[in-house]
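With one protein chain withheld, the remaining protein chains of the complex are depicted in position.
By written order: A, B, C, D and E. Residues from 1 in each chain.
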């Protein structure tokens, strides 16, 4: 039997699928957010780990936050996002194309929406308690562009100097924290 | 200022939106599943309650299950669904167009996917503990067609007799449990 | 020359296509509806038989009905359907997500529409004459989920007992008519 | 109750729809093809006449052909088309973007496909018998651009002279048969 | 590493892409429009030459016109088009499905739009100066159907005679200018 690929992923016949194709247990436990630079870690349940999502148009992830942890400003180029707070108290928001901040405190069990392609963030506002959310996306592979590391890890110094109106020395210093991808 | 409507729902300018447009707290607490006929109740966070979802292509709901509660076989005509188990132990599944059952036991923190337009169900397998899941959809208004009540509450007797090869008396008896919608 | 596959089906260059790729004669004659369990048989002209449909977003089928024949309640997960009555008198309908039956008698030459993902049926109301329709779909492979066999052929006994509020014995008896797909 | 409009057409709530919204009888009888300039007439069952088609993504029409009648070269800008021959013998075809004619004789009960946005035609090849087809489209309002009348009824003389390398006098003569739309 | 193909074109991982995948210099200089039959030549920057366009939903071309040159009536089956005049003075237009000509003189730096799937043309109205435009499309491979050559190069004589109400001798003469594609 030939393997059919659609979108670069296997597409099984309806008689060949198994329950495991549509199942994922990797979101059950918190990941160690405290090891990350800003205290937040994302665990994805996208088509790469959950093959049954192929062609279905949605996916999930779990985000864990250390106390005061921040999922720093980022963008999903291919999806809107809706979060459900599993635990904790967060301050979350996005910025509209009109440059307006749309942000709110959300607590356990509450829901917030981040429209497609807009800069957004979530921050655990508890000083000693962790937090976690379940996020859903309208894409099987939403993609994530972390803005701070994309800006300072990837852009050339002169672009950053002019964009941020920082001094070259400042930019050099910030850039030194990031390893550019080659 | 004129109100713009898209898809029949208000579409605000990026300068007019408020955080409340993108926020919903109605999924925070369990609803009383034990009052329902099969012991399961769905609370939606669709565009009808969360106006910021308009044009974004996704939504959420919370499903609560009494002990042994069943979210009986149903279909979402406009969306695939992905669930995350908040609490409890469920047996969940769908049927492919090839007539194959794809089902599994899922526990707290696990994820399962139901492809668009296919018959599916979830059952709390605990005899005394409640269960709950968060479900996400790739539509701002997925719609739900409950199959048992659509069949026996809506279809004429002769169609049911022939479809199920039941006796007319049996069908009459089953139909008596449902109030047809006019 | 390499064969290009899109959606798992061959996608020919515009210089290589032949008229036969866009042609199908399998809907010209009635199929033997009287051999089927409910007296109706569907013959498809989808991308599987009509390769030129690949990427075009539509397909057709012919449905033949024995006298009193029923195309029992089913759902197409990926398409709406529009039928044209070739011959005979039918009673046809669908159930909305609001649980309302939308049904009508349709005669030769008349047209009826079944919205995407909703339960629908067609029944030949003539006691001695056959009937037939041409159905068109807005998908090259709409898929069909027969509800009665999906429910009773595929779902576990306890789900059916609870869903239909039937006795286990009744469910066992009904299930015995179906061979589960493995 | 406010009327919701989507795509400029009424969008009813699932509790308000009637069977008549999804029903059309205007394709049941042949229209008088012999009164038309080339012996073919199209009767549409699009969203304009069948309001239930709104948002569903498909529509139908019936085409009747006088003996030797021709549905002259035209294009549907928003849909592919699939035809089923109700009666008669036709020669039908389309031209690919590679300039290749893909054409075939089709008889009663046979099916042929015209890909979206490509020039196509159908001709009744019987000298004394009428013909008719049912056509389905993957758009609720496919639109039709008749090429001969668009070219000679709408385009300025100098464009036609240069395009066809005809003499101005010839173009004037041909144009005189068409009334430009204002 | 396996090559992933999507839509028949290579789809590289985000770590493997190069700037050259997203770059094209073939539109920088005019092509020799005066060698063509109507004095206009199209140079495409579609996915075939600019591989980074794959899955992105847009493409470009440059059109050069000799003095009096005409880009004769044609249709893009998969895209709308927007042009920006680089140089010169053009008369451009399209025909609506209502048969109405929508046309205008456009000069250097002006923009005009041709809706998807509609017959359109552009003509350099300068008698001695060349002209050029940049055209953008909402498809990575819009396709082009030249109407005059599709009609007279591809369609059979009898279809043309009846469509245009020309004499067979006239049609033969016109057809002799075109080489049919096989």
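Quick note on the criterion: contacts are C-beta pairs under 8 Å (C-beta built on N, C-alpha and C of every residue); 3 or more make two chains touch, one makes a residue touch a chain.
Remember, it's a predicted structure, so these values are computed and weren't measured experimentally.
Although it is not drawn, the missing chain touches A, B, D, E when the whole complex is taken into account.
For the chain missing from the display, the contacting residue among A:6, A:28 or A:118 is A:118, taking the whole complex into account.
In the complete complex, the residue from A:49, A:78 or A:104 that touches the missing chain is A:78.
The missing chain lies against chain B, touching residues 4-6, 11, 15.
Contact residues of chain D toward the unshown chain are 5, 7-8, 181.
Residue positions on chain A in contact with the hidden chain: 37-38, 68, 70, 72-73, 75-78, 91, 93, 95, 97-101, 103, 115-119, 121, 123, 143-156, 158-159, 162-166, 174, 177, 180-182, in rising order.
What we mean here is this: only the chains that are shown with their structure count from here on.
Contacts with chain A and chain D are shared by B, C, E.
Chains compared, chain A against chain E: the Cα-based superposition rotates one onto the other by 120 degrees, nearest 5. Averaging Cα atoms per chain gives one point for each, and the point farthest from that of chain A is the centre of D.
More C-beta pairs in contact connect the chains of D-E than those of the other pair, out of B-D and D-E. Look at where the CA atoms of chain C average out and do the same for chain E: the two points lie 41 Å apart.
One simple way to say how far apart two chains are is to compare their mean CA positions; for chain C and chain D this gives 27 Å.
The set of chain C residues touching two or more other chains comprises 5, 15, 93, 97-98, 100, 103, 115-116, 181. Taken as a contact graph, the chains fit none of the simple arrangements: neither line, ring, star nor complete graph.
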